[in-house]
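Only one protein chain is missing from this complex, and each of the others stays in its spot.
For chain A:
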Amino acid sequence: MNLNYLIAILASGVVAGTPILYASLGEVITERAGILNLGVEGMMLVGAVSAFYVGTFSQNKWLGLLVAIVAGGLMALIHAVITIAFRANQVASGLALTIFGTGLSAYLGRTLVGIPPTSTFKTVPLPGLSQIPIIGKILFNQDLMVYLSVILVIVLWFVFYKTKAGLLLRAAGENPSAVDALGHNIFLVRYAAVIGGGMFAGAGGAYLSLAYSPSWVENMSAGRGWIAVALVIFAVWDPARALLGAWLFGVIASLGLHLQALGVMIPSYFLQMLPYIFTFIVLVITTRETKTRRSGTPAALGIPYSREER
């Protein structure tokens, strides 16, 4: 395995990690406000199908991405109303959202199967940066949505830790009654976080159908939404660690396939399992870590907020 092959593995890994990164960032936002949304897979699928539909017929990938973001937000709104207004069980509502999104996307996508895309996100080498040895080929020879995802990580990190809005968001997940008592609208914060999270999931779906493998087939997210949910725990609800986790996951997935192509005689089932084994290990480690350091999990995660029960 020479250096170029290694670079190829890492570059494919970044691409493989990007849809998961978008979805993870969305779930980080949502959970930071104290709401667990297990509907990521469903929101991604609806995002993917609407992005492909609009992008292909308008021949404008940006319009497709925009509609996917809106569609993801609308899906999340359903979850927000059920869990925030009606204080229903967040796990049940999220699971229902995934089932709903899977079915809805299949229905909407009926006429899209077998249609080639007309406008897709293609590789755009960044002038100058892409010439940097090794790093340039891995990070700066990608499509625009990859660059956008990195910018969003930086923006989110800044918002989370350096702005008042970020403080409010985090407080909503740690101690909603305090936010309420200070006169802030806790419900508004939570609605915004859930809808914002859905928008990111929608963008993750759009990445699949307009950039990663531009086409629509049923169920094309193939479980990536669930991986994104798991990665949030690895990320300890931090955008920068979400990036690390998503890329690591992507690289491991890419490594498994690349080793096969080299004819390495490791059972392919084992190679395919690698990313999931990685997820398990990461879950175990981070669950222990968050317990001992008492950091991470938003204290009010999954608990419906009600003024009467304060």
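Note that a residue touches a chain if its C-beta (ideal position, glycine included) is under 8 Å from a C-beta of that chain, and two chains touch if they have at least 3 such contacts; residues count from 1.
In the analysis below, contacts and distances are computed from a predicted model.
You can't see one chain of this complex, but its UniProt record names it "Purine-binding protein", from the set "Cytochrome c550", "1,2-phenylacetyl-CoA epoxidase subunit PaaD", "Purine-binding protein" or "Pimeloyl-CoA dehydrogenase large subunit".
Contact with the chain not shown here comes from a single listed residue; of A:Q131, A:T163, A:T287 or A:S306, that residue is A:T287.
Of the candidate positions A:V15, A:M43 or A:I138, contact with the unshown chain belongs to A:V15. The chain omitted from view is touched by exactly one of A:Y22, A:W226, A:F249 or A:Y305, namely A:W226.
Take chain A: the residues that touch the chain left off the picture are 4-5, 8-9, 12, 15-16, 19, 36, 38, 91, 106, 109-110, 113-114, 116, 122-123, 208, 212-220, 222-224, 226-227, 229-230, 233, 253-254, 257-258, 260-263, 265, 267-269, 272, 276, 279-280, 283, 287, 297, 299, 301-303.
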